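There's a structure below that I have some questions on.
Only a single protein chain was left out; the remaining protein chains are all shown in position.
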Amino acid sequence: MSRLDRWMENSSRALARRSGRRGFLARLGRVIAGGTVTGVAALPLLPVARGQASDESHGSRAAAPPEDIQGPEGDPNHCDYWRNCAIDGFLCGCCGGSSTSCPPGTEMSPVTWIGTCRNPLDKKDYLIWYNDCCGRNPCGRCFCNRNEGERPVYHPYRNNDINWCAGAESQVYNCSAAMIIGLAVEGQPEK
Amino acid sequence: MSRLDRWMENSSRALARRSGRRGFLARLGRVIAGGTVTGVAALPLLPVARGQASDESHGSRAAAPPEDIQGPEGDPNHCDYWRNCAIDGFLCGCCGGSSTSCPPGTEMSPVTWIGTCRNPLDKKDYLIWYNDCCGRNPCGRCFCNRNEGERPVYHPYRNNDINWCAGAESQVYNCSAAMIIGLAVEGQPEK
Amino acid sequence: MKALLPALFAAILFALGPAADTAWPSAPEAPIVTQDPHGVVESVRPELGPHALWVGDRLFRHSILFDGDNGQALGMVDITWTLGGVAPHTSHSRREVYVVEPVYDRGHRGERIDYVTIYDLHTLAVTGEIELPTKGAEAGHGVALSALLDDERFLVVLNLVQSGSVTVVDLEQRRFAAEIPTAGCSLVYPTGRRSFGMLCGDGAALAITLADDGSAAETRRSEPFFDVVADPLSEKGARDGSRWLFASFDGYLHEVEFTGDKPSLVARWSLMTDRERADSWLVGGSQHLALHRDSRRLYSLVHQGQRGSHKDAGSEIWVYDTENHARIDTFEIPALLPAFLRPVLGLAPDSLAYRVLSFFTPSMGAHRVVVSQDDEPLLFLRHGEIGVIGVLDARDGRHLHTIEEAGMTGGEIRIP
Partner (left out) sequence: MKALLPALFAAILFALGPAADTAWPSAPEAPIVTQDPHGVVESVRPELGPHALWVGDRLFRHSILFDGDNGQALGMVDITWTLGGVAPHTSHSRREVYVVEPVYDRGHRGERIDYVTIYDLHTLAVTGEIELPTKGAEAGHGVALSALLDDERFLVVLNLVQSGSVTVVDLEQRRFAAEIPTAGCSLVYPTGRRSFGMLCGDGAALAITLADDGSAAETRRSEPFFDVVADPLSEKGARDGSRWLFASFDGYLHEVEFTGDKPSLVARWSLMTDRERADSWLVGGSQHLALHRDSRRLYSLVHQGQRGSHKDAGSEIWVYDTENHARIDTFEIPALLPAFLRPVLGLAPDSLAYRVLSFFTPSMGAHRVVVSQDDEPLLFLRHGEIGVIGVLDARDGRHLHTIEEAGMTGGEIRIP
């Protein structure tokens, strides 16, 4: 088998393996969905709690998840970052923001979809908000598409296809952040 | 030498050979220029003559250049088509128009840049208008960039970088046509 | 005035131009030859034929109308969504094309206004626009976000999730007709002259019939019949008259009838054997189900994966007889990458390098499949990251040809 064969096959395997996660040619148009809802009773509370958390900044009400993870699962600008298990879009950390903040000049959408991702260190499942940053043309860098626990458009809080910049001033999508809401009591159905 | 080596080298050679002419990644942004002027005395006359020609359609005042050419030089949708010697943009023939007409829903710009291209059959040099078709987003197909006799922006009638949709209602560039104005008395400086 | 523009511009250029341009001959001295007529603009041919195809692209922000038989571009319409890639709707009776789109007054910011932009199907000129409430929803796959109902009078547009509604547009009178609340249901599937269906967050289906003024004359909701978390129905369905076929994540085909007392699940059958399921075969993609109605053949993109891979490319097309609920054929998906790379690499179609590339490049599969509805049907395939269209004979899976340069990204494809 020639190098070409092997290279082609290798890259093709890599493609197949990652096609759901990454690939800059498709990185546009992936419209980003969000839902704020993790349970009926929590509905009107959670976003407010988030607003408070924002004011308190890194408050110390409880422990944060351990982030000292080796390899891609610990790299916020990598599709395999543990929090990115249901992300669909450009990683804000590659666009002038970070995995928890928006690039300069954009606005973080108040509504999002959620994922349930397992932290590989403490083996706990966390609820993640994938907040979109809005108001500037698509970033075009670090596209990731992972769909663990992702559900169709009619189940919006778990859908990452909808443009969740819907809640922002301009609904033009730039990138997506992956932020901790809290611990999940149950894992996602895929686990 | 493995197949990969050879393939890479071949394709690279092909790239080098054609990089000035074709390559869809650069096909945007090539703004298309035009000038109506082939000589001082002719200036105000030529465009009117073109308007008349339009009404007469394929009039038979004189012979048209022979177009029965074998290979790419005779293929209007190929960068090597003889008339395309100074074109920079998407060929309208790949966009719903033809080498002498615009795609549905666009408008042909009244001003253009010109080229002097040699017909390989009769060995005569012809003056070519590269009329842009305007008012719809870039076509994105059959990008060609050839610059035989092309001159910088300050020599506008020979410059193919300027957006020559400037004369149309919407200055959004869609594609370029390559149309005969007449015989050239002198060849282009490159020949 | 318009006819004088060229002369006017030439005169201005002359006035502002360099004093002399001696290297170029003045035209009057040149022998006169037949000039090409100036200003000619083509029209789309009167009959599109059954093999025409709209192909959307997000980066170029347009949708190209192709002749699927020869890959020729017939024309294009623009789409301003930054993330859309959606294909337009085509009314054959009114001979019009409709694009639902928002514009911002500064391109990407400022005031947003939503429109249906109307194009003439023959000239592709803009012949009108209808302003809508600024609520239109956008989704990456482009699927079931709007629906042209069968009598071609009403267009139904899905609204932003927080609106919980659809917008109904009267295309005949060219005006906004109504906003209909659709609490808990989403996506729009045309089901008849003036009716459409939706899928709901509790696993039910909704059917809405419009009155003459575009308001809801009748709204009927089924009992919940699927589990939106454990085994949800993919929203990428295939239409069968008043029915829609949906595959569940686990590979069970659901035939949903939207007429009658209320929408109902009329059949549910497995697309996979237990063995195939054990071998991790799954449905998936962005438009992964297509039905040829006359022959009752269903085409399904499948791949081997795991839960969470439901948007991955299909590696094969499994062909079913929907009457017998049986798989009757398996089509390979050709490698589309070489046709995408060919112009990038500057290779001639008949070059050795291109033949080598084509021979050794494995298939990356496809995310989208649609089928034409004529007697010699074509299957159109698209990979989400490769802007070309693979064209197969839908009867035997033969790879007929590939339409090159059909965009940079894999937006929605739709038979007009």
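Letters A, B and C mark the chains as written, and numbering starts fresh at 1 in each.
Basically, a contact is a pair of C-beta atoms (placed from the backbone, for glycine too) under 8 Å apart; a residue touches a chain by one contact, two chains touch by 3 or more.
All values derive from a computational prediction rather than experimental measurement.
*Asks:* Among the chains in view, which touch the chain not shown?
*Replies:* Per the touch rule above, the missing chain touches A, B, C.
*Asks:* Can you tell me which of C:V44, C:V86 or C:V228 touches the chain that was removed from the display?
*Replies:* Reading the full complex, the residue touching the unseen chain is C:V228.
*Asks:* Of the residues listed, B:R83, B:R118 or B:R146, which one is in contact with the missing chain?
*Replies:* Once the missing chain is taken into account, the touching residue is B:R146.
*Asks:* In the full complex, which bits of chain C touch the chain not displayed? Write them out.
*Replies:* Residues of chain C in touch with the missing chain: 9, 12-13, 15-21, 23-24, 59-61, 78, 80, 101, 103, 105-109, 115, 117, 126, 129, 161-162, 164, 183-184, 200-202, 228-230, 344, 385, 408.
*Asks:* Can you name the residues of chain A that touch the chain not displayed here?
*Replies:* Given the touch definition above, chain A has residues 3, 7, 10-11, 14-15, 17-19, 22-25, 35-51, 53-65, 94-98, 100-108, 110-111, 126-127, 129, 131, 133, 136-143, 155-157, 167, 179-186, 189 touching the missing chain.
*Asks:* State which residues belonging to chain B touch the missing partner chain.
*Replies:* That gives, for chain B, the contact residues 4-5, 8-9, 12, 15-16, 19-20, 23-33, 35, 85, 88, 111, 135-138, 145-156, 161-163, 166-167, 169-173, 189-190.
In the analysis below, only the chains that are shown with their structure count from here on.
*Asks:* Report, in whole Å, the distance between the mean C-alpha point of chain B and the mean C-alpha point of chain C.
*Replies:* Taking the average C-alpha coordinate of chain B and of chain C, the gap between them is 32 Å.
*Asks:* How many Å are there between the centre of chain A and the centre of chain B, using C-alpha atoms for each centre?
*Replies:* Spacing between the chain centres: roughly 46 Å.
*Asks:* Which parts of chain A, given as residue numbers and ranges, touch two or more other chains?
*Replies:* Expected reply: 4-5.
*Asks:* Residues of chain C that touch two or more other chains: which are they?
*Replies:* 356, 360, 408
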